[in-house]
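Here's a slice of the assembly, chains where they normally sit.
Chains here go by letter, A and B, matching the order in which they are written, and residues are numbered from 1 within each.
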Amino acid sequence: MSTFFKTAETFIPGEMTLPQKYYTSPEVFAREKERIFDRYWFCVGHHSRIANPGEYFLQDILGENLIILRDRQGEIRAFFNVCRHRGTRVCEQPEGRFKNSIQCDYHAWTYALDGKLIGAPFMKDVPGFRFEDFPLRAAHVRLWAGFIFVNTNLQSEPLPFDELFAPLQGKLDRWNAPTLKVMHRERYELASNWKYIFQNFNECYHCPTIHPMLNQFTDYTSGANDLIEGPFLGGYLELTQQSMTVTGRICALPLGDLTGGDDKRAYYYSLLPNLLLNIHPDYIMYHLIFPHDPGHSTIISEWMFHPEAASRPGFNPQDAIDFWHQTNLQDWHVCELSQRGVESSAYTPGWYTPRETLLAAFDRDYLKTMGG
Amino acid sequence: MSTFFKTAETFIPGEMTLPQKYYTSPEVFAREKERIFDRYWFCVGHHSRIANPGEYFLQDILGENLIILRDRQGEIRAFFNVCRHRGTRVCEQPEGRFKNSIQCDYHAWTYALDGKLIGAPFMKDVPGFRFEDFPLRAAHVRLWAGFIFVNTNLQSEPLPFDELFAPLQGKLDRWNAPTLKVMHRERYELASNWKYIFQNFNECYHCPTIHPMLNQFTDYTSGANDLIEGPFLGGYLELTQQSMTVTGRICALPLGDLTGGDDKRAYYYSLLPNLLLNIHPDYIMYHLIFPHDPGHSTIISEWMFHPEAASRPGFNPQDAIDFWHQTNLQDWHVCELSQRGVESSAYTPGWYTPRETLLAAFDRDYLKTMGG
């Protein structure tokens, strides 16, 4: 287990919030696409969502629509939802199971689950037409701790995944992340820049004011951070109850054999550009952020439990779902208030407090990544 | 009757769909306005809609609102719906009948049905003000086969109508098009480029997949095209039933004395920039396309029957209305799926099949018209 530093240790007085344009400018957003969204890896969920061959779901990312599926060999793939005939969206149902192939509903062009074109009426004998030239186009796919990451850049290579994720190797082993099972999903539409969602996640300075329930169950001045610089940030808070649930009680089978105090901690990690993890002894709840423009984002939140949790007595997932759904709504609301405020000509950067060191770290890494 | 060519004869392997920008770019759309919409003629319906003097309807075309009316001499006219006093929209009711004049509801400025300003309170004695200088401004109007065509260009002359329409002279004589009567209208809003609607209309390659009902009543590999190059395209399919109706039976008095097999055929013609004709032995159903921007269009579909059809036994227009309304919804849906697909960075032009030769012809003429 990594060394933990007290949050306050890295506080630099006078570090200030980002200038207005980073939250409102289409030009900055275009540069974010180039420097961040097209190079980093977007999490689209956990592989347990498509446990069986042929299972798939659709995911919108920055104007693209991807078919995320498990092929017949069990491999996870991501295809652009665009027919190679006349460009039609191939698949409409947001999730489901393909039998052996993917067929476009317009002219019945048909693709295997590995993307190969295997059927195209009247094209068999057309001189010069080669089926192998027209597979569904693929996005890059990688896995970490059971989470599926994609990159939709067709022009150049994304950042090397293994190198980028090296600091996270083993990070979720204690909770057996790859074996867990997604059991609930919520979708939220926010009138907020994606970075406000990251920044709100990375401090509990607001917890006494906006989260009266959450604030009962953790001590927001406790804990420490083990990822304090770079694109991945986070640490833990001490729990004052068994878990972060409405009742304060454990609601499901523990996720692992948690020692060294981990059965009394809530961990939080933010992974640029779109994954926010909340890890508790008995469940993991994570947010996937999908930015649309400088002022709008979609968040998908999912709750994962032990694969055998549902068959054990005392399983009460609603206790965890209600806790975070209520807390999420409180958080999203202040993100929206921040967005409305920053759009004013009266906005000027303000000082970060000693309880917001991860935000300053996020901004430093962000500005470095954005370049000159 | 023109010579017909089998569709397949004109197939050129390797001709490909248009690049993305033609479906998504505001700059291309602006050029379409300049090269196509401002030079060609928009159909706004059939003259039977305003059979009597004073009858009118309003039509939106590319941000303009026109008053289409029949004047006291029986002539069809089209006026911009803009008062010459302070620019107010003169008429609000979408259709109706003017008595002897058109009065602006704001300050009671009044125009004759030929557009002349005939009333303007307090202006009679104003030095220098001449009523004849302020008529309602007129759009160009022409008629073909009973259809009303307009052009809203105030800067330069549209393409010469008679020359342009020469290939269509007499084309609808067999069905007595000028005498028919519009009896039903549907309006559809599409999130699709206008060209996808043309392209979908000009092939029946999709019929087996998306039109199970229609596909029962025609043989989509049958027929031939007599207009195979230029702004007007089309031909016919053989009917396997009496007509294209839900029951497959004739639903109204035949439109003419149809010989030479025409009583067993469904004809289809597309006229750049906005008229799509479906001609059956017992009725004509046509679409009027009104583009708004690269990704949005309105379609108005109208059903015309023999003027005496309603007074004859066996008149069952709903049989034709239901058939096409259901088929239309299937078509519009795939047009929207095409639009969503083409907006992806993964879209690249694909090969046309031997059953899409009119689409390749449409694209060739379109690119030529669009110029360098």
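The criterion applied here is as follows: a residue touches a chain if its C-beta (ideal position, glycine included) is under 8 Å from a C-beta of that chain, and two chains touch if they have at least 3 such contacts.
Note that the coordinates shown come from a computational prediction; the quantities given were computed from them, not determined experimentally.
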{"item": "Total identical subunits in the assembly as filed, 2 in place", "value": "3"}
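The rule we apply is simple: only the chains that are shown with their structure count from here on.
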{"item": "Separation of subunit A from subunit B, taking each centre as the mean of its C-alpha atoms, in whole Å", "value": "48"}
{"item": "In the complex, subunit A residues that touch subunit B", "value": "63-65, 80-90, 92, 105-108, 120-123, 126-129, 134, 137, 152, 154"}
{"item": "Residues of subunit B defined as touching subunit A within the complex", "value": "13-14, 17, 20, 199, 205-206, 208-210, 334, 337-338, 340-348, 350-351, 353-355"}
